[in-house]
Every structure is written in structure tokens, then in C-alpha cells.
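Removed from the display is one protein chain of the complex; every other protein chain stays in position.
Letters A and B mark the chains in the order given here, with residues in each chain numbered from 1 onward.
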Amino acid sequence: MFAAFLQYLFSGLTSGAIYALAGLGFAIIYNASHVINFAQGEFIMIGGMATATMVAAGTPVPVAIALAMAASMLVGVALEKFAIEPARNADVVTIIIITIGASIFLRGGAQLLWDKEFHALPAFSGETPIGILGATLMPQSLWVFGVAGLAIVVLWWFFNRTLFGKAMLATSHNRLAAQLVGIGVKKVLLASFALSALLGAVGGIVVTPITFTNYEAGIMLGLKGFSAAVLGGLGNGTGAIVGGLIVGIAEALASGYLSSAYKDAIAFLIILFVLFFMPSGLFGKRGTDRV
Amino acid sequence: MSLLKVERLSKEFGGIHAIEDLTFSVEAGDIHSIIGPNGAGKTTLFNLITGVYTPSSGRVLFQDRVVSGMKPYELAALGMSRTFQNLQIFFNMKAIENVMVGHHLHLDRRFLPSLLRLPTVTRRDRECRDYCAGLLEFVGLAKYLDADAGSMPYGALKRLEIARALAAQPKMLLLDEPAAGLNATESREIDEVIKRVASSGVTVVLVEHDMKMVMGISDHILALDYGRKLAEGTPAEVRANPEVVSAYLGAHG
Partner (left out) sequence: MNIYTARTGGLAILATIIAVAPLGFSNTYFYDVGVNAMFNAIVCVGLNLLIGYAGQISLGHAGFFALGAYGSGILTTVYGFPPIGALVLSAAVVGLLAFAVGRPILKLKGHYLAMATLGIGIIIHIVLKTEAKITGGPDGMSLDNFKMLGFAIKGDVMWYWVAGIALVGSVWLALNLIDSPVGRALRAVHGSEVGAEVVGVDTSRYKVLVFVVSAVFASVVGSLFAHKNGFITPDIGSFFHSVELVTMVVLGGMASTFGALIGAVILTLLPQVLAAVEQYEAMILGAIMMGTMIFMPKGLLPSLVAVLRRRGGGR
């Protein structure tokens, strides 16, 4: 009974950690530009696919990982430069279509560059399950927790302790004021896309040994990341992390206790429910509109 | 008869009192001005009266009926209409259409007749268009009739909002800084419009910084400072009030 619960919890935390990273990616870009980047899931896919195919072709794992992260960041920067930057000041709907267009484009490219097959990546430190209170935990899950945790710590340090990170935060609070004190807003925008792409790639790489990946893997992961970000309250980093974990755990419990077919539906049901009562998410800014 | 009564009204935003324990009333047919330095709570007061905000405590009575807590569109149906300090124009529509939305409550708003374009709807729509064209002329915007609102200059938009508010045929019209950002000529034109509105029997509540305008056209003035009533009375009384003088000198000096 408890063992089963723990088992579901482990699997929920694992996917939740990935959703949290994806959600953070949404939050970083949203803060810098008020853009919701529907191509966020493609960064995850690119990270996983690039690593898996390079490793399969004989590239040493660390090299493949580094190259995959670099490739993903490059795509992120290109996306900002060629698709988002020229469309500044456009409507919310317009930008949504642009980023969805970008995600379709990247998916098409991935299918062309690689193929439609599923690709695997060997686990980083073996496949011997660890028994905990009757439940089992795959060592790769520990990698996921560790890497996600490390990414969050590094991000916190970056935004609170480095000058450039603080500049990015300042831009998100007040773009004009940031510009006036000499922060290069364009550079901040580019950096936010690069950073989000990096986060996505990292998530995609560590999770691929567990879930496998293919050219379409980014769709659902991206949508879940968006859910995590909205659930937590758009633009709120802590919110995105909590939101990601909630979505991950809820769907693991739902698929364990209710029905695995409705796993994804449950995640969206929770979000609808939360939004009905908290229209700005769990940690979102509330308050009266200024008229 | 008092058209509007505000009783012990308060509004807090995160511990800060934007309006505190405010009581006053507006007589039917008057031009009633609300003055005060920036941040005195004038716009907050408007938002409370027109239902955009809900009061923290106290109540608002319109025609002796408690209306605090009602939605803006319900208040509009009772005869309250307003303009905004920072324009709330429908920039996706033409000038005349902006005004026609103002006449919304007086039209056939049923869904099916609209969908099927029944003659009753189109006939009343034509009448509405003529009526609203008249209002545009009344505020001096006749030449902008078919212009896209987005292409109109600021001063014209200010008057467009007044025309839209008038199209609702209100008993009471609240104008939030109608002359802000206008030059002297435009200010005088607005001044004329307000006087004509008042003489047509509509009660006007006015928030304005332009003291010359306020002193010139008001029947009654309420001076606010930090959300509280500082003074009240005729323009002459308020002008002579030492507290008002010091608040203004303090704020502007």
C-alpha cells in the first residue's frame, strides 16, 4: 500500500522535475519578454535527440551532452533573433502563433535530420534499481533530481548574485527603467532564450534514459511545462518549480490509482480547477487592475 | 434631492487608505467638482462610485438606493456613466461606433434578432447612428464621424469618451480629468461641453486639476487630501479655506 504510493511518488517527482525545468524555461522567457514560448518543448526534444543520436554514433557521452546543450542554445538564440525579435509589440495571439510555428518548424527539421523512430540513451550510472521502503528507484531518477536541483541552485545564484542575472531580473520588472540605467535589453532577451534552451536541453538529456525520445517528444513535455508555469503563476520561478512538481506527482498518482489513460487529462483538470479559483495561478500577482 | 450619497466610504490597498471615512452628497442638477493634490484619492473615489472597485467599508447610495458592490454595467443601467483619466477608448472601432456602444442599453440587444438582422434591429440601429452622430457634433467631433478611433488625436479622444458616456443617457455623468493634457483652447471647448451637458439636466461630477475651470463652472466643490475630506462648499468657500490653500501650496510649492 505505502510502497505503491512511494513508487508513484518517485515516478511523479521524476517527471515533475522535468516539468519544473521546462516551466522555469517558460518563466525566464516570459519575464524577459512577456512571450510564452510554445517551442520550449522542442529544446527538450533537441537535447535528448541530439545526445541520443550522437552517442549511438559513437561520440563519448560527455562530449555528446556538451554538443547537444550547445546546439539547443544555438537554436534558442536563433529563435529569438529571427522570429521573436522582429515581431516585438505584436499581439499575444500573434506571438503564440509564431512560437507554435517555430515548434512545428523545429519538429519538421528534427524529423528530417534524424527520423521518426524512438531513440534510447544508456542510463548514466547503471540500471540497478535501489530499494527504498519496498519501492524501487532507478539510479537515473537520482540523476534527474540531482541535475534539476543543481540547475535550480545555479539559476538562483545567477539571478541573485551575478550582475547580469540581476540585470535580467530588473528588465523583467521594468523594461524602460532597465534601459535607462544602461542594461542592454536586447542582450537580456537573447540570454533568456539561450538560458531557457539550455534548461530544456538539460531536462531532455537526463530524462531520455528513462522515457526514450523521438521527434515529437517535445509536444507534451512543452505543454506540461506551460501548465507548470501557469499553475505556479506566470513569471514566478518558485511557482514554476512547485507547479511542475504538483503536475508530475498528480498525474503519477492519478495514473496509479485511477487510470493511466487519463494521466494527461488529470494534469489539465487540476490546472483548470486551480485557475477557476485562482485566476493568476498559485503564486501569481493578484490585485486590482489600475484604471 | 441628493442624487448621490457617499456614506463613511473607505478603501484600502494593502494597508494604505486610499479613501478614508468619506461622507458627502451630490445634488441633482449640480456640477460637483472633486479637487485635491495628486494621490488624494480622486480617481479611486470615482472607481468606488462607479463599481470598478468594491469599497472596504461604507456605502454609496444612488437615488436613495444602495449601489455599492454593484457592477459597473448595472450602475450604467441605473443612470451612471463616466469617462476615464487614462482613456478607455475602443481603438478597434470607428468613432461613431464607440458612441453607439455607449447607447447599448437603449437598443434591441436580443441575440437572435441581431443574428438574423431583423428589420426592427436595423431600424433602431439607424436611429441610433443618427442620434450618436448628433452627439459627436455636440462635443465638436462631427468631422471624425467615420474615422478609426486609433487615428484620432488625444484631445478628440477625450471628447469622444464624453460623447460615448452621454450616449448612455445618464442621470449622472462622472468626468475624470477631462481637460488633462489639453491645450488652453481645447480646455475651453471641454468647459463649454460640460456646461451644456449640465444645462441639459445631467448631474456632473468632475475631477479636474485645472483650477480655473473648476472654479468657473462648479456649483459645489469637495476637496480631498490623503483620502479624507479637507473642505466642502461653494467655489468661494473652498477657495477661502486655509487648509485647502495650505494643502495646495504644500503640494505644489
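FYI, a contact is a pair of C-beta atoms (placed from the backbone, for glycine too) under 8 Å apart; a residue touches a chain by one contact, two chains touch by 3 or more.
Keep in mind that this is a model prediction, so the values were computed, not measured.
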Exercise for the section: With touch as defined up top, name the shown chains that contact the chain not shown. Expected result: A, B
Exercise for the section: Just name the one of B:I89, B:A133, B:A156 or B:V207 that touches the chain not displayed here. Expected result: B:I89
Completion exercise
Missing-chain contact, candidates B:H104, B:K171 or B:R188, resolves to B:H104
Practice task
Have a look at A:I96, A:A123, A:L169 or A:V185 and name the one touching the chain we're not showing.
Solution key: A:I96
Fill in the blank from the handout: Across the whole complex, the chain not displayed is touched by subunit B residues 50-52, 71-73, 75-77, 80-82, 84, 88-93, 97-98, 100-102, 104-105, 107-109, 111, 114-117, 121, 125, 128, 149, 161, 164-165, 167-168
Exercise for the section: With the missing chain put back, which residues of subunit A would touch it? List them for me. Expected result: 30, 36, 83, 86-87, 90-98, 100-109, 111-112, 219, 223, 226-227, 230, 234, 259, 261-262, 264-265, 268-269, 271-272, 275-276, 279-281, 289, 291
